[in-house]
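First the structure, in the form of structure tokens, and then the observations on it.
Removed: one protein chain of the complex. Kept in place: all other protein chains.
Up next, chain A:
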Amino acid sequence: MNWAAIRSIYLYEMSRFFRTLLQSFVSPVISTSLYFVVFGAAIGSRIDQVEGVSYGAFIVPGLVMLTVMTQAISNASFGIYFPKFIGTIYELLSAPINFLEIVIGYVGAAATKALFIGIIILITSFFFVDITIQHPLAMVAFLVLTCISFALLGFIIGIWAKNFEQLQLVPLLIVTPLVFLGGSFYSISMLPPFWQGVSMFNPVVYLVSGFRWAFFGLSDVPVLASLGAIALFTGICVGVIGLIFKTGWRIRE
């Protein structure tokens, strides 16, 4: 393993992030605050509690997940698409590094950025609602795993995309609906039985549920199922990336 090269890629990507630190933080903070105003205050005042938790607090884990997932995907997909687009990818391909090292560098940086933003949102939410985190370690583990697995997915999208439209297509058409229908703002048990069944095919449900369990000790699906789902999801992404590596698909054609 060429760790020095991985470090270079990672730090280079992070420096881009820190250069635009304010932008990187301001927009998620503003949108989170808006979510709190709309969902927490306006709607939440009519739904007083979900399974014993105030609605404002109930949506915090979902909100953090929503942002972390979309941020991880967009950071990672853009991170690898950009060098492809402007042609600087030649440098990565001609350096004495393998694909795995490239993945670690880019995915690591994208996951870190998403994690930063996730934490910022969590901190912001403390200003709006009272929350205690019952299982802090599990909370961190779910958060970190989600950052990594969605950054992996983003990386795949960035490799696959041939233009900017495609880069936004998957997040827009697949990920956003899955995330919104993944129980970020409601408990799956609030749905009619049929839609509860359908929801079980949505991987995001498992992630949000596990994450929420870490906060409040209540979940839509068993915690182990959540862990299993995130492991499976990560495994699939790693498998696909391995396949890309082997075939050189859309990179070394």
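Throughout what follows, a contact is a pair of C-beta atoms (placed from the backbone, for glycine too) under 8 Å apart; a residue touches a chain by one contact, two chains touch by 3 or more; residues count from 1.
In the analysis below, contacts and distances are computed from a predicted model.
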Taking the list "ABC transporter ATP-binding protein", "Quinol oxidase subunit 1", "DMSO/TMAO reductase YedYZ, molybdopterin-dependent catalytic subunit" or "Gluconate 2-dehydrogenase subunit 3", the UniProt entry for the undisplayed chain gives the protein name "ABC transporter ATP-binding protein"
Per the touch definition above, residue among A:Ala5, A:Ile104, A:Ile131 or A:Ile241 touching the missing chain: A:Ala5
Touch with the missing chain holds, among A:Glu91, A:Asp130 or A:Glu165, for A:Glu91
Where the missing chain touches chain A, by residue: 2-5, 7-9, 11-12, 15, 86-88, 90-98, 248, 252-253
